[in-house]
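With one protein chain held back, the other chains of the complex are shown just where they sit.
So that you can tell them apart, the chains are marked A, B and C in the order they are listed, and the count of residues begins at 1 in each.
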Amino acid sequence: MQHVVVQEAAFDVGHEYTRLAELSDHVGGVSIFVGCVRDTAGDLQSLTLEHYPGMTEKMLQNLSAEAFERFHLAGCTIIHRVGTLGVGSPIVFVGAAAAHRAEALQATAFLIDKLKTGAPFWKCEQFKDGRRVWVEAKAADDEAAAFWS
Amino acid sequence: MQHVVVQEAAFDVGHEYTRLAELSDHVGGVSIFVGCVRDTAGDLQSLTLEHYPGMTEKMLQNLSAEAFERFHLAGCTIIHRVGTLGVGSPIVFVGAAAAHRAEALQATAFLIDKLKTGAPFWKCEQFKDGRRVWVEAKAADDEAAAFWS
Amino acid sequence: MAKIKVLYFASLREQLGYAEDIIDVPQAGFDIQSLITLLGEKKPQVKAVLTETPRLRAALNQTLVSFTTAVKPGDEVAFFPPMTGG
Partner (left out) sequence: MAKIKVLYFASLREQLGYAEDIIDVPQAGFDIQSLITLLGEKKPQVKAVLTETPRLRAALNQTLVSFTTAVKPGDEVAFFPPMTGG
């Protein structure tokens, strides 16, 4: 099972967990990561996610297929939200179901590391004082993605 | 927030996710791993988990405190079930909330790796043909736990 | 000469104030870097935005490519800053 979605709506973590856990009696572990809108300094109003429709879905599907194969998954889920999200809102869900824990855990880390720099999403922060700032790509994210190459 | 429980009852993954995600505006990522009863050969009836009451809670609390400190967590959850569980049933929930994804992901891997060999639980498999077999500890699990030392 | 579609995303789109150009390109011997040069000659505003974006990225028909990749008539090219998803 590979489930890849780009959507504005929120997702239900419990529901997505169940979808992965109930795939097969061979599933021994389900690993999940959810990224949220963080407000470090207390001055953030919201975060807007822009994407490249068409390319996004293609790249996320490729990423899912790569994880599925590489980590021998029973199931792989990527849900990425777009649009304007408030502080604390979930942005992205990645999840993997596998026979063994190491594969599920590694697949999850792989998916989120790759997704950070390898799918056409861009974040713009809106602050309470009215400023709008495009989030800059981090060198650390490139390094994390390169780890899996 | 540290939440450590040993219980017979099932847990609600969505509820536990929310508990971690809503801790603070500083949370940028929540990582979760759930281990389930796997039936590789189609011959498993159930799995019984025995533990050492008192020692279990103490070791899990130590483990949670170690992860909390080491990975700068905002929240850490360990829920481990005991008793007799059917195929596919969730056994263990570990989860971590942190400012950054790497810390949440690493804490989750740390918790489940350490918990496999460092808390007094023992698994006994009941097969459809009536056999009862105590699960043997794996050398790979010792190695995974040692990785974090 | 034939037309290709050029898309701009994120800070590029915002600085330009629009999201898309249609531009005539030669039929052959044309790559992403040539396209950047041509866009710069025809549209000073685009030149400024493309040259001032650190680590500019390009996609050809929705696949990330290097600036030496050939462009054909009918292709869709997109320019954007480094991606910041997740």
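We adopt the following convention: a residue touches a chain if its C-beta (ideal position, glycine included) is under 8 Å from a C-beta of that chain, and two chains touch if they have at least 3 such contacts.
All values derive from a computational prediction rather than experimental measurement.
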Partners of the unshown chain among those that are drawn: B
If the hidden chain were put back, which of B:L20, B:L44, B:A67 or B:V92 would touch it? B:V92
On subunit B, what residues meet the omitted chain? 35, 49-52, 54-55, 58, 80, 91-92, 112, 115-124, 134-137, 141
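The definition used in the following text is that only the chains that are shown with their structure count from here on.
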Maximum centroid distance from subunit C, chain identifier (CA atoms): B
Once you find the CA centre of subunit A and the CA centre of subunit B, what distance in Å lies between them? 23
Between the Cα centroids of subunit A and subunit C the separation in whole angstrom comes to 27
Got the subunit B residues that touch at least 2 other chains? 101
Give the residues of subunit C touching no fewer than two other chains, as numbers and ranges. 86
